[in-house]
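Take this structure first; my questions come after.
Yeah, one chain of the complex is gone here, protein chain that is, but the others are all in their spots.
Going by the order they are written in, the chains are A, B, C and D; count residues from 1 in each one.
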Amino acid sequence: MNLLGLVNYWAFIILMMIGLYILLSRGNLIKKMVGLSVFQTAVFIMYISMGKVQGGTAPILMNGDVAYSNPLPHVLILTAIVVGVATTAVGLSLIVRIHEAYGTIEEDEIQIEDFGT
Amino acid sequence: MEDKIIIRVGAKTLIPFIMVFALYVQFHGDYGPGGGFQAGVIFAAGFILYGLIFGVDMAKKVLPLSVAWLFGSAGVLIFAGVGVVTLLLGGDFLDYSVLAHDPEHGQHWGILLVELGVLTTVFGVMISIFYSFAGRRGLGT
Amino acid sequence: MTLAMTSGLIVILPIAGALFVGFSSKWPNVREGFGLITAGGLFGLVLTLIEPVKNGQRPELTLVEVVPGIELALRVEPLGLLFALVASFLWIVTTLYAIGYMRGHHEENQTRFFVFFAIAIAGAMGVALSANLFTLFTFYEALTLCTFPLVTHHGTKEAKKAGRVYLGILLGTSVCFQLLAIIWTWQIAGTVDFMNGGILAGTASNGVLSVILVLFVFGVGKAAVMPFHRWLPAAMVAPTPVSALLHAVAVVKAGVFTILKVAIYIFGIDLLGVLASTIWLAWAAAATIILGSLVAFTKDNLKARLAYSTISQLSYIVLGALLANEWGIIGGGMHIVMHAFGKITLFFAAGAVLVAAHEKDISCMRGLGRSMPVTFACFFVGSLSIIGVPPAGGAWSKWFLGLGTLEAGQMGLLIVLMVSSLLSLVYLLEVPARAFFSSPREDVHSGKGIHEAPWPSLVAMVITALVTLGLFLNPDPFYELMTLVVFS
Amino acid sequence: MTQHLPVLQVAIPLLASAVCAIVRNARIAWLIALATTWTAFVIALNLLFRVQSEGIISYALGGWAAPYGIEYRVDLLNAFILVIVTAIGSVVIPFALKSVECEVDKSKGSLFYTAYILCFTGLLGIAVTGDVFNVFVFLEISSLSAYALIAMGQDRKALTASFQYLIMGAVGATFIVIGIGLMYVMTGTLNMADLAARIPEVRANRTIPVAFGFLTVGISLKLALFPLHLWLPNAYTYAPSAVTAFIASTATKVAVYVLLRFFFTIFGIAFSFDIMQLHIVLLPLALIAIFSMSLVAIFQQNVKRMMAYSSLAQIGYMILGISMVSVTGLTAGIIHLFNHAMMKGALFMALGCVMYRIGSVDISAMRGLGKRMPWTMAAFVGAGLSLIGVPLTVGFISKWYLILGALEQSWWPVVVVVLITSLMAVVYIWRVVEVAYFKDYPDYDCKPVCEAPLGLLVPTWVLVATSFYFGIDASFTTKIAEAAARTLLGIGL
Partner (left out) sequence: MLVLTALALLKLNNLFAVAMLAGIYSLLSAALFTVMDAVDVAFTEAAVGAGISTVLMLGCIALVGQTSKQPPKPAFLPLFVVFVTGGMLVYGTLDIPPYGDPDNPVHHHVADYYLEDSSHDIGIPNVVTSVLASYRGYDTMGETTVIFAAMVGVLLLLVQSPRRRGSYKDSSLKSSYHNSSDNHSMHSTSEDDSYPGDN
């Protein structure tokens, strides 16, 4: 077992979990979105690290016998990044609207607005 | 910010370069990092810079929201349209090989076209979103 | 027209009638004319089936195959025909009665009433002619649902509450127990068709089959075996024709009919005889008989007393089915008929009193007999039939049931029957006795201004009373049908 | 051209959505949506029949053979799902014309339909694809547009509901991505069929079970399986009626489909149920969902919310069927996808009619509606009967198979729960019925409420009629569901 490699993964997992924790525990809607993007970015990093080949290079073909990194995760993550920013955009515009409608973007205050408790 | 002459001049000189860089990214995508998406973002960033410095209203004069909106849809149309064209030419959906006599050229053309579609959409979408947020300014707090 | 088509028409005709009734809501006379015509037509159709069935024909009609192997299908057999005959005949009479009652009582939403009334009959016909458990269950549920608006007809808080109890118990038992039993049957027997001799014999251990039997008996909430009898008295808030329909014709009879049919065609007499739960269920029915009678005693409200009497009488039929011998089945089948005519007469009379004198409680009926002699005479005749003494038809069915208990070797059950008859003698005859032999209560009503109910109601009542008497003299048509059921 | 049908199924709506955004006119956009959904429906039917006669259809996108390119793979199961989604989509659109005019600002009409078609596209894309990452991409298309659609509700709570959905949905999607990534890292492929072939080699590994876990949680978030259902009631309650009708009857169905696809096709029964013992997790969750959500539904004052909770219970039924891992159980689950789509669509559309006329779906606002809007309420009762599971409605068919499946396994508690909860359905449907039929219409209202316009009623009744038709003659749907179930289980016909 390659402990070093594992530690590498674990670091990303820690990042992911911090993101998830921000997302779940923070009442501020913008911080939730930030948490989401931290979480997602960490997942992206994990993907890319899967595609890494030791001693490899970016998958742009060159002459000669070169080891390349795996291009597929890159492609997937390109897509995923775009999806992430799309989600962020929609989420943020929802936040703007929520702020207009409620005057706050704190979850607990919205609850009070809605249910009066 | 309209009265800060240095910024205005600086931006005016900078923005064309950003645009050119975006085009470079677009067309160099085949050989190095980059492609439609990144190019679109840079293109949009250039324009947003313009909007930030000269005001959203000014920017809207150059490129109205409806046009940005149109770009956003048009890109998807281009992309999917390529797919339909390949269908009509007898290939599978998005099978660029049928676009030219030589499959390899076909692929080149196809990739170029779809990257253009991506660029258009991303540019249009980013501008639209920028306008949308900017349009809300002053209504909130 | 083939016989199979006739059987289909029997189910469809009342629905068509309901449509016509619905469309002619603006003209009450036309509307009720439609009602009577369809009722008469329906009875005529059912009559045409008698001869062929007696000759051994069993017309079948598959309407649609719902899921492979499960069909919505009709099949005419003697027991179903018997039920169809009774229900379709009594529909004519009840419609006649309802016309008088509803007008005399100035009820609202009369069109809705007649529409659902007709649909209910369609449901009852479907139950009667169903070829398999699925069809039976379908129409059974349809019957429950379309009588709901009838029960809650008045829309008052009380009516709604009663409606909830009604729907709750009937749907609850049917969904929780009956449906389960049906699916279980399907699972172990691979079919749910009604067949002579039953389909379950040998398909599973007797323990399992016993459980299924229990599920069926309690799942048919309409048979009102205690403790699932509460809906019946609750439904008393309905207008009296509805009570008549529910308690004499369509609903309760559909229930006991289902039990008979399940006993004969799903389990088969032989299998029933060996199942452990049969005798326990028989005793549960016996308990219902006694308890129902006892509770009836305590009720001063006439309709409530009749309701508990019905609960008690229905269990006669359940008991008959569970005796697992020919005489029991014949007695049960006959009792469907006899009780139907007897009890409907009683309800008609009760409704007539309500319309004419606005009285609900027995204690207030003292001396009413003088101003409403026909009504109370009919009540007397109906009572005789329920008690089971000559010269009323009820005597026959009780006789056969008694024979059945003897053949089954259950003296205890025979005693139950006797005791219950005695009880019913007291609680039923109290009413005409008070009406005829007590002096009118001066303070409440002086007898002035009280006349008999409107003529359609009166005619209906007299007809059923006469039929009750006639059935004593000539029960053969029904007896023949029942022998066909048992000895084919 | 017929060999291209699988891709046209998705490409046509996709192109239409882009056109729709350009036109900027609500009426034209609506026409486009109408044409699109109906075309898609025809294509879906065509695909279904072709799959029935010819077997699995595979389509290589871009001409690259799987696993190098993305493959579209249509078998009986997803052809069936396609039909469900397109059917609902094409019935809701005619309904939407008036309903949306009333509930959504006019100037947003064209964008609304664009989002609608996008959501539709996304769902179709998920259903038809044979590539796991493609599932994610289309999932996001449908989700993003669904968030926007839900936020269009009149009540400001629609915004928070949508946001909550967005957060939960995004977490769910990310979990799915993690799951896909872990699968990918072990096998090096993304194609479903290819994965199915390669997973057995590596399944002793600890990574695959974790991938499995993440996928389960992610998909469960999307399909609102108890206890991950928190986003659903608000989203359904506050979304515009047409959106609720569409999303309620399609989005969760497609999620269930994804679940089936992952567990049965990709991981395989042996892994999902023998090794992971998934049914041991799913079964109790399904039962709790069925029971508790039915119970909660009874106490709701807002009828739309009541139906939302009922949907959660119904999702429980589907999962229950799946967790039986038997032909009958799976048939029950799959057929309930269809049946529930029909009846819940009809119910929400009937509520849309109510909303259109009286602007509220509070139970107290529905007093006396039985007289004022007889057809609407009749539709509600009709679909409600189906929900209860009265014979001759589709609900009965589902219940029949479900109970049969439970009996086969001798799962008595399950039987009891199913039976009791269908009684609970009686209770909540009947609460509405009582109010609508036995309470008087309030007199003080100056504007008389009359029947909903035909444009709303006809689509509603189409679904009601469907839910009766396929309850009376269920051979078509049951045949497909059973064949699909057998394919999933790998048992020949």
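Please note the rule applied: a residue touches a chain if its C-beta (ideal position, glycine included) is under 8 Å from a C-beta of that chain, and two chains touch if they have at least 3 such contacts.
Computed from a predicted structure; not experimentally measured.
J.: Which chains here would be touched by the one that got left out?
T.: Per the contact definition above, the missing chain touches A, B, D.
J.: Considering the whole complex, which of D:Ile57, D:Leu182, D:Val415 or D:Ile429 touches the chain not shown?
T.: D:Leu182
J.: Which one, D:Met152, D:Ala193 or D:Met377, makes contact with the chain that was left out?
T.: Considering all chains, including the one not shown, the answer is D:Met152.
J.: Tell me which stretches of subunit D touch the chain missing from the display.
T.: Against the left-out chain, subunit D lists 14, 17-18, 21, 61-62, 64, 67-70, 102-103, 105, 107-108, 111-112, 114-115, 118, 121-122, 125, 131, 133-134, 137-138, 140-141, 144-145, 147-149, 151-152, 154-157, 178, 182, 184-190, 202, 205-207, 209-211, 213-214, 355-360, 362, 364-365, 367, 442, 444-445, 447, 449.
J.: Could I get the residues of subunit B that touch the absent chain, sorted low to high?
T.: 25, 29-35, 37-38, 41-42, 44-45, 48, 65, 69, 72-73, 75-76, 79-80, 83, 93-94, 96, 103-104, 107-108, 110-111, 114-115, 117-118, 121-122, 124-126, 128-130, 132-137, 139-141
J.: With the missing chain put back, which residues of subunit A would touch it? List them for me.
T.: Touch set of subunit A with respect to the missing chain: 1-2, 4-6, 8-11, 13-22, 24-28, 30-31, 33-35, 37-38, 41, 44-45, 48-62, 67-79, 81-90, 92-97, 99-106, 108, 113-116.
What we mean here is this: only the chains that are shown with their structure count from here on.
J.: So using the touch definition from the top, which pair is joined by more C-beta contacts, B-D or A-B?
T.: When A-B is set beside B-D, the one with more contacts is B-D.
J.: Quick one: report the Å distance separating subunit A from subunit C, using the average Cα coordinate of each chain.
T.: Chain centres of subunit A and subunit C, defined by C-alpha means, are spaced 69 Å apart.
J.: For subunit B versus subunit C, what separation do you get between their C-alpha means, in angstrom?
T.: 79
J.: Distance from the CA centroid of subunit A to that of subunit B, rounded to the nearest Å?
T.: 24
J.: Hunt down the residues of subunit B that sit against at least two other chains at once, touch-wise.
T.: none
J.: Quick check: in the complex, which residue numbers of subunit B touch subunit A?
T.: These residues of subunit B touch subunit A: 31-33, 37, 129, 132-133, 136, 139-141.
J.: With touch defined as at the start, can you tell me which subunit A residues reach subunit D in the complex?
T.: The contact residues of subunit A facing subunit D are 20, 23, 29, 32, 36, 39-40, 43, 46-47, 50, 72-73, 76, 79-80, 83, 86-87, 90-91, 94-95, 97-98, 101-102, 110, 114.
J.: In the complex, go through subunit C and note every residue touching subunit D.
T.: Residues 64-68, 70, 72, 134, 137-138, 141-142, 145, 149, 152, 155, 159-160, 163-164, 167-168, 171-172, 175-176, 179-180, 183-184, 186-187 of subunit C touch subunit D in their complex.
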